[in-house]
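Here it is, the structure in full.
One protein chain is absent from this view; the other protein chains keep their places.
Which chain is which? They are A, B and C, in the order written, and residues in each are numbered from 1.
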Amino acid sequence: MLKGFSVPLTPQGKSALATLPPWHYSSDCIAIEYWTDPAAIAALLPPGLTPDRKSGGRAFFWFLDWQFTGSNDELTDPARYQYREAFVLVEADFDGMAVNYCPFIFVDNDAALARGWAQGFPKKLGSIYQTRSFSAPSPAAAPLAKGSRFGASVAAHGERLATARIQLEEKVANPATVFNRPTTMRRYFPQLTAGHHEKPAVDELTLSVTDDLAIVDVWTGSAELRITEVPGEDMHFIAPLRIGRGYRLGMAYSVTDLRILRTGAG
Amino acid sequence: MLKGFSVPLTPQGKSALATLPPWHYSSDCIAIEYWTDPAAIAALLPPGLTPDRKSGGRAFFWFLDWQFTGSNDELTDPARYQYREAFVLVEADFDGMAVNYCPFIFVDNDAALARGWAQGFPKKLGSIYQTRSFSAPSPAAAPLAKGSRFGASVAAHGERLATARIQLEEKVANPATVFNRPTTMRRYFPQLTAGHHEKPAVDELTLSVTDDLAIVDVWTGSAELRITEVPGEDMHFIAPLRIGRGYRLGMAYSVTDLRILRTGAG
Amino acid sequence: MLKGFSVPLTPQGKSALATLPPWHYSSDCIAIEYWTDPAAIAALLPPGLTPDRKSGGRAFFWFLDWQFTGSNDELTDPARYQYREAFVLVEADFDGMAVNYCPFIFVDNDAALARGWAQGFPKKLGSIYQTRSFSAPSPAAAPLAKGSRFGASVAAHGERLATARIQLEEKVANPATVFNRPTTMRRYFPQLTAGHHEKPAVDELTLSVTDDLAIVDVWTGSAELRITEVPGEDMHFIAPLRIGRGYRLGMAYSVTDLRILRTGAG
Partner (left out) sequence: MLKGFSVPLTPQGKSALATLPPWHYSSDCIAIEYWTDPAAIAALLPPGLTPDRKSGGRAFFWFLDWQFTGSNDELTDPARYQYREAFVLVEADFDGMAVNYCPFIFVDNDAALARGWAQGFPKKLGSIYQTRSFSAPSPAAAPLAKGSRFGASVAAHGERLATARIQLEEKVANPATVFNRPTTMRRYFPQLTAGHHEKPAVDELTLSVTDDLAIVDVWTGSAELRITEVPGEDMHFIAPLRIGRGYRLGMAYSVTDLRILRTGAG
């Protein structure tokens, strides 16, 4: 009788931060390949994941401008549903499968935070920006063309956490060779009852399930990335030691499911 | 080895939105007593709570400027830990005990959102403001004195959800007669795995446990309150039919525990 | 020796909100044609402008996602220079020339506010959003195609000021027939010295000068527009009585000059 996928539940179901799936997404993305200390990655992995020895500390830092819609034309209410995101994916191994794992992620929207927590993304609030590509020609347009420069940044509580820049060189013929690992997360919900503060009510290793994945207009080029040490954040422990290629692309998918790889912290 | 009360968990434990209790709070509050349709309250109550027949639809709308600190001097990092909140408490009955229940709540800070979800407060993001009382005398000071006027408001996604005004008349000698019900919440965390979208992983009726509660400097007076209908929100279903007294007070407490009144939605 | 087009001036010139022109802009735009009370438009016109009798109260409400760059690669610092804007243009007459005049405008960025004030745009802060068109196909993508729906809104201080929706029907072959009036503004800077509060230091009727104007990818379709009455705003006096066509387009131009049509309020 009370409706909503997430809180708050109401008889009408309009207040819920997250409504029932399907959830549809389309985005513009900037992604920076980099390598960090493999031991720092290993120290962040949840039970069930082990370091990917072959990846040598490889990670990707992503910035995304997202448009979301559910079943109620949410894309026409951008004040409530459009959002921006930044996250890191580190490479790991699950039972012989090469995967990504998301230890840090920031969004600027509460509906995105609620959906993300349900999936296992450890979302916090941040201010995220990326240079956009506009169609009207101008020195301000940043077209998808050789030489165009894009910047991106994420901040939280007035502290800059990461800053990136890329310069486009060429289109990527086969993006599947670059973005080819599924993403794993840790779904985690604590208990506050005295004596149980360190025994979560929910603790699951999860695998993102995406329908109708589309990756389009992928360009690559040179890249810069800084991850800064600030009070109250541990992301700098996986700051770049070496930086690889930068990418600018469009990505879309839908979500209706989540695969649970492992339950419990034991 | 990975630390944090909430996500994100890290070896160092600094990134976690919520650190392990105790959590200490002090606030300035504006609260408006009002009566709404008892049927609208009944329709919002979770399993385990029943309408309080004697209250006749009574509710309180609260606005709070909060200062938080944990065990690491968090109060000296106000950009990260100071926050504002607005919520409704409706009167209900739990097994013969007169209680409040919180169906709607808004905060402007992600750490507060994460702690709140762990307690069962269905927090969403909002922009909340209240007139403050300053010590330097001026027409702008709003002293705690007969005749002073205070305003308060909450908005989300650029839509005004509620607006209140009060005018102080007199100090309240015995605030315990006004604020005397414990608060109950619904701790709720969904599942995204296909086929389980409406079977939450966690669904508990909880009771807020507060240590060292202090209520100080309580003034009362006349009050106005509007709760507006806006797209994407159901709070207007408990809009005021009649408005009672307004209050302006200071409140502090600490949190280290949560009482589970009932588990499961059955 | 102290540098900057606007305050704050410094020896290095980096702190200035606005640097010396040229200023380059590219944008995605949603524009709604509508008609309001001609008397309400007349009441808003500054000295030097008269009502355009033939326009019958015609106005356009615009929402714009802007990318700005100056001479220092500002487009790669989107956290500082990317911004959103909403404004009204009402039709008027200057000395026999058909013009637009801008009585209300909102932006979410202080550099844009400073540049705008220098031109005569009466900018205030607001939160502005519009549905974007993404290239990765999805129900969330809003492609530039027949049937796509776009929403847009502007809010200030947590009050929704205007909300629009359009649905694309067809491409516009010749946009010059639609967007063909130059824009006039009132450049105005007051005096605070006692006795001079109503005698501005600067009061000029200005005409926007744009170089390299490009208008691209213009689509038109059906439209909805609401302008809401809220405390502290007078924009609802020019709310729509009748709504015309909606437009979605890209626009770019550069600014290096401003034409002064008339000086002084006399």
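Definition applied: a contact is a pair of C-beta atoms (placed from the backbone, for glycine too) under 8 Å apart; a residue touches a chain by one contact, two chains touch by 3 or more.
Every value quoted in this text rests on a predicted model; they were computed, and no experiment measured them.
Considering the whole complex, the residue from C:His24, C:Arg58, C:Arg84 or C:Arg186 that touches the absent chain is C:Arg186. In the complete assembly, the contact with the undisplayed chain comes from B:Ser153, out of B:Thr36, B:Asn100 or B:Ser153. When the whole complex is considered, the residue among B:Leu20, B:Ala42, B:Leu75 or B:Val178 that touches the unshown chain is B:Leu75. On the side of subunit A, the interface with the absent chain consists of residues 127, 129, 153-155, 157-160, 230, using the contact rule stated above.
Counting the whole complex, the residues of subunit B in touch with the unshown chain are 24-28, 65, 67-69, 73, 75-79, 82, 127, 129-132, 134-142, 149-153, 155, 165, 212, 214-217, 250-254.
One chain of the complex is left out; on subunit C, the residues touching it are 1-2, 5-15, 17-18, 20-21, 43-44, 46, 77, 79-80, 103-105, 109-110, 113, 117-119, 122-125, 157-159, 186, 188-194, 197-198, 201-202, 231-235, 237, 255-260.
Assume only the chains that are shown with their structure count from here on.
Among the chains present, the centre nearest to the common Cα mean is that of A.
Where subunit B touches subunit C, over half of the residue numbers in use are shared by the two copies, so each contributes mostly the same positions. Once the centre of each chain is set as its mean CA position, subunit A and subunit C turn out to be 34 Å apart. Per-chain Cα centroids separate subunit B from subunit C by 39 Å. The multi-chain contact residues of subunit C, meaning those touching 2 or more other chains, are 127, 129, 153, 155.
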